[in-house]
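In what follows, a single structure is set out as structure tokens and then discussed.
This part shows chain A:
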Amino acid sequence: MSPENATTPVLLVEGLRKIYPAPTPQAEAIEAIRDLTFSIPQGQLVCIVGPSGAGKTTLLKCIAGLLPPTAGRLELEGKAITGPPKTMAVVFQEYGRSLYPWMSVQANVELPLKSAGVPKAERHQRCSEALEAVGLSDAADKYPWQLSGGMQQRVAIARAVAYRPQILLMDEPFAAVDAQTRADLEDLVRKIWKELGVTVLFVTHDIDESVYLGQRVIVLSNRPTVVQDDVTIDLPDERDQLTTRSDPRFVELRRHIYGEIQRAKTNAGGAQQPASA
Partner candidate 1 sequence: TDSDAPTSGDSGDGDSAGSADLIPVTVGVIPIADTAPIYVGDDQGFFEEEGIDLTIETATGGAAIVPAVVSGDYEFGFSNQLSLMVAADQGLDIKMVSAAVATTGDTSKDMGAVVTKPDSGIASPADLAGKTVSSNSVGNINDTAVRSVVDEAGADSSTIDFVEVPFPDAIAAVENDQVDAAFVVEPFVTAATEAGLEVVTYAYADFDPKLDIAAYFALSSVDADLLEKFQSAMQKSLEFADSNPDVVREIMGTYTKTDPAVLAEITLPTYPTEFDRASSEKLAAAAVEYGVLKAEPDFDNLLP
Partner candidate 2 sequence: MTAVLNTVSEVRRLRRRTSSGAGAWLGAIGVVAFLGLWETVSRLGLVDTRFVPPASEVLVRFGQYVIDRAFWRDVGSTMLSWSLGLIIAVAAATVIGFLIGSSRFLERLTHSTIEFLRPVPSVALIPLAVLLFGTKIQAGLLLIVYAAFWQVLIQVIYGAKDVDPVADATARSYGLSRFQRIRHVTWPTALPYLMTGVRLAAAVALILAITAELIIGTPGLGKQIAETREGGAITSMYALILATGLIGVAINLVARFIERRVLAWHTSVRMDVAG
């Protein structure tokens, strides 16, 4: 299974390599990513899975222009990424630290809009819609540290949603929410993706989730990281928590990816080139 390049790639990752320099002279440098190459067409919903410590967060940060890659090419709409692109929103894995404790939930959500110059009324409107969508309408006036872990994470999601980006990067965005909310949020992401036509890069640990959400799942190997597998999810576009998950193809894909991850855990880059199922 290889991705269909039906449309032009909006994001191009070629030969990406990232080595974290040693913070002190005594310490060693850490090679987080060895060699990653893939491209994502406009409007695709891609899930990224891989073992813990594989470099998923590192990859996302590089794409977001927050970390300079050690080597390789990163292009967004044909232009090299040198800093955070305007049209991108990121939901960080460390949701707690990415919310500002000095701002109310509402101010946190509205901040990017404010900086983008969205008029006040529309800002309010978008913010309350987004909070509504993640089920936090009544938390608008609270401060992040007054919220539970899951609620904080949903605020971070609401902030990204309200921003209406063209590319949405999400790093394990549902890790801290309960099963029911998670399902709701999954459907929310698919809805936004469909309605706004955004390109989504979604990092998750939940294999079911990756299959349920994505059009395509990229499996990363263990460190040093390469692309272990690249799976097209050929499930119907209309998905539903109950029916999709009981679809035999779903179960099959799920098993396949599970196997790949298990293989990935023992398989580090360089040892072997990415294989397809």
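The rule is short, and it goes like this: contacts are C-beta pairs under 8 Å (C-beta built on N, C-alpha and C of every residue); 3 or more make two chains touch, one makes a residue touch a chain; residues count from 1.
Here is how the candidates were picked: all candidates are chains of the complex that A comes from, given by their letters.
Because the structure is predicted, anything quoted here is derived from the model rather than measured.
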Taking the stated C-beta criterion, I'd like to know which one of 1 or 2 contacts chain A in the complex. 2
Under the stated contact criterion, what part of chain A meets candidate 2 in this complex? 61, 64-66, 83-86, 88-90, 92, 94, 97-98, 100-103, 111-112, 115-116, 143, 145, 159, 163, 169
